[in-house]
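This view holds just a subset of the chains, kept in their places.
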Amino acid sequence: MPYVNIKVTNEGVSPEQKRRLIRGVTQLLVDTLNKDPKTTFVVIDEVSTDNWGIGYKSVTELRA
Amino acid sequence: MPYVNIKVTNEGVSPEQKRRLIRGVTQLLVDTLNKDPKTTFVVIDEVSTDNWGIGYKSVTELRA
């Protein structure tokens, strides 16, 4: 019964890309740890570039 | 000083239902662990059905 949380910046992730993330992570847990996909949760958080920092700067600043 | 995070899909949770979750979880921590409600935090995250996966599929696909 794994729980996986994926955080990425909200820069245009499409519904199809989200489905690929969900399928891919679930398959990885089945293949690696023999987990049951029926109780494998994947939650994707899309974070504003103002709200994500790396190297002292927000991603908004880095993209500017 | 507990911290509780509740994640649910964003399918129409009303402000009154949120207040019931906050009161209920806080009471549970008071009753079970004798915690102080004044420093008991409850944070509710509402997640898009595109962004929540279970059993290889997004909840959007499961609801379709």
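Which chain is which? They are A and B, in the order written, and residues in each are numbered from 1.
Assume a contact is a pair of C-beta atoms (placed from the backbone, for glycine too) under 8 Å apart; a residue touches a chain by one contact, two chains touch by 3 or more.
Quantities reported herein were computed from a predicted structural model and do not represent experimental measurements.
Student: Since every chain shares one sequence and 2 appear in place, tell me the total number of copies in the complex.
Tutor: My count of identical chains over the entire file-defined complex is 6.
One rule holds for everything that comes next: only the chains that are shown with their structure count from here on.
Student: Once you find the CA centre of subunit A and the CA centre of subunit B, what distance in Å lies between them?
Tutor: Inter-chain centre distance comes to 20 Å.
Student: Can you tell me which positions in subunit A touch subunit B when the two form their complex?
Tutor: Going by the criterion above, the answer is residues 15, 18-19, 21-23, 25-27, 37-46.
Student: Can you name the residues of subunit B that touch subunit A in the complex?
Tutor: 7, 47, 50-58, 60-61
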